[in-house]
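Here's a structure for you.
Apart from one protein chain that is not included, each protein chain of the complex appears where it belongs.
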Amino acid sequence: MRLGIVDTTFARVDMARHAIEEIQKIAPRAQILRITVPGFKNTPWAARKLIVEQECDGVLVLGWIGKTLTDKMTYAVASMGLVLLQIQYGKPIIDVTIHEDESDDPKELYSIAIDRARKHAINLVRLVRGEDLSRYAGKGLRQGRPDVGPLFEDLGDRYLEW
Amino acid sequence: MRLGIVDTTFARVDMARHAIEEIQKIAPRAQILRITVPGFKNTPWAARKLIVEQECDGVLVLGWIGKTLTDKMTYAVASMGLVLLQIQYGKPIIDVTIHEDESDDPKELYSIAIDRARKHAINLVRLVRGEDLSRYAGKGLRQGRPDVGPLFEDLGDRYLEW
Amino acid sequence: MRLGIVDTTFARVDMARHAIEEIQKIAPRAQILRITVPGFKNTPWAARKLIVEQECDGVLVLGWIGKTLTDKMTYAVASMGLVLLQIQYGKPIIDVTIHEDESDDPKELYSIAIDRARKHAINLVRLVRGEDLSRYAGKGLRQGRPDVGPLFEDLGDRYLEW
Amino acid sequence: MRLGIVDTTFARVDMARHAIEEIQKIAPRAQILRITVPGFKNTPWAARKLIVEQECDGVLVLGWIGKTLTDKMTYAVASMGLVLLQIQYGKPIIDVTIHEDESDDPKELYSIAIDRARKHAINLVRLVRGEDLSRYAGKGLRQGRPDVGPLFEDLGDRYLEW
Partner (left out) sequence: MRLGIVDTTFARVDMARHAIEEIQKIAPRAQILRITVPGFKNTPWAARKLIVEQECDGVLVLGWIGKTLTDKMTYAVASMGLVLLQIQYGKPIIDVTIHEDESDDPKELYSIAIDRARKHAINLVRLVRGEDLSRYAGKGLRQGRPDVGPLFEDLGDRYLEW
């Protein structure tokens, strides 16, 4: 399994370090290739490079988005690029974006970033392995924050060791 | 008939269960293939996989979208991917998205999700079968809520057994 | 001349009936093929089918869009699909969309829908026939409402029999 | 040199007349081909036709956009189509759009439309000729309104005969 990681110098947390740690725990033999770019708008270029030139089976993109409408549009534009790549090459790309308006508290933002990067690193491994995730479908799992759980259904397996 | 279902661990209702139940009722011999992904942004990847690798004739995508502007942009981006797939492969994809701002009442949101998943499951079977739906055209049919009916026209067949 | 019509069960007016009537008046030998889909997001799929499988020379898409921001984004996404189809296949697609926020008065909304469907049906025939419309350029023609006319120019031919 | 012009019957000023006048002044031997469509959303179809079937070297698109959010989204969608065409065929397309919210004064809107159409007609000729415009780079040139000039730099050549 070859996994790509794309991150940015714009981000305020080194999420890749945490993602890599998590991948090595659950997939110790995975090869990890990483490209760091200045900002989110170059992540499609880097993800493409990892898929086409480095033959990665999946890519984790670690983005950091500011608070303005301009930032949000930038997010949408580059995110569209990541969707197009998935359609064109058939490889999963999970984009882990931290939006600065998710919290005014830097500590909380920091925790969101770490948690989201770690959980989505695991998600990427699962998608690349073709694991069946349907038993978690509709369970209200969250990355960056605690799971919210399903609405009004048997909550028996709510506290998943995800 | 091979039908694909894509759903997410982010959603708070297991809509696929309801959709599958409905499909089995009206198309008992349909083969159903399902991929669960973490969130809505990976649904185009999964839908492509079901169409290209699993040769599905149509796909039902069951999404769940948060309340923020970021969530809405995410919705637009991934939704665009699902439109592109339909154009590229010529297979119908119905995206059933539940937006958390559709209701503040969890019970109502739950009902919307179930109703929309069930009705659109039937819609997908009809599109794949090539059924002529023109007798329902302009009838104000709704999924997730009761039909609103047509404006100022003969309302004779308003209460369709849809 | 083969014309395609795509409409929805979501719409609250059977616009296709009016569009077809208009086409038959001005192009009685035109072949008309129609696909009805549940909502606007499946119209690109249907329009593609009419162009690629049914070899239509042009398509009229009759959509109906709700009032929320989500509805507007859905409109943009599917509309983008219709633009892409025109670029890919070189056939004109006119999308006649009625937005529920165009009027709070159902009667007015009804009139807008009928008028827009009829006028754009004529427009489609003209585009497919390759008619030169340049004499109407800049004339402030409207579909759904009365023409507004040009600004500060010779208004001699303002009341066109359009 | 073959130049295409696309305009609409929706616009309230016959901008093409002014654009053509300007082109004939500076490029009297240019061939000009024109297609008029109902509204902005069909301009990508017409621009493609002029590039692919009529072999135009560049296209001027003269659009007119209303004030609502729906109008703005329509603008974005069709404008995206014009960007895609430029990427696909490598021919410059300048889209001259007049937004009705640029001025509440019809006379001013009229002037904006004429000025923008004329200046961008010249711009198109220059792009098609491959003229080097770098001496005007960063000069704050405007179409539709007077140039605003550069910020805090030598203003020596601010009053260009553009």
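Residue numbering begins at 1 within each chain, and the chains themselves are lettered A, B, C and D in the order written.
The definition used in the following text is that a contact is a pair of C-beta atoms (placed from the backbone, for glycine too) under 8 Å apart; a residue touches a chain by one contact, two chains touch by 3 or more.
On a predicted model such as this, the values are computed, not experimentally measured, just so you know.
Under the touch definition stated at the start, the shown chains contacted by the missing one in the entire complex are A, D. Of the listed residues A:109, A:128 or A:141, the one in contact with the hidden chain in the full complex is A:109. Think of the hidden chain as still there; on chain D it touches residues 65, 72, 75-76, 79-80, 82-84, 86-87, 90-95, 99, 101, 120, 123, 127, 132-134, 136-143, 148-153. The missing chain lies against chain A, touching residues 7-17, 34, 36-38, 41-42, 44-45, 48-49, 52-53, 69-70, 73-74, 76-78, 80-81, 84-85, 88, 106-107, 109-110, 113.
The rule we apply is simple: only the chains that are shown with their structure count from here on.
Per-chain Cα centroids separate chain B from chain D by 41 Å.
Residue positions of chain C with contacts to 2 or more other chains are 76, 80, 84. Taken as a graph of touching chains, this assembly forms an open line, each chain in contact only with its neighbours along the path.
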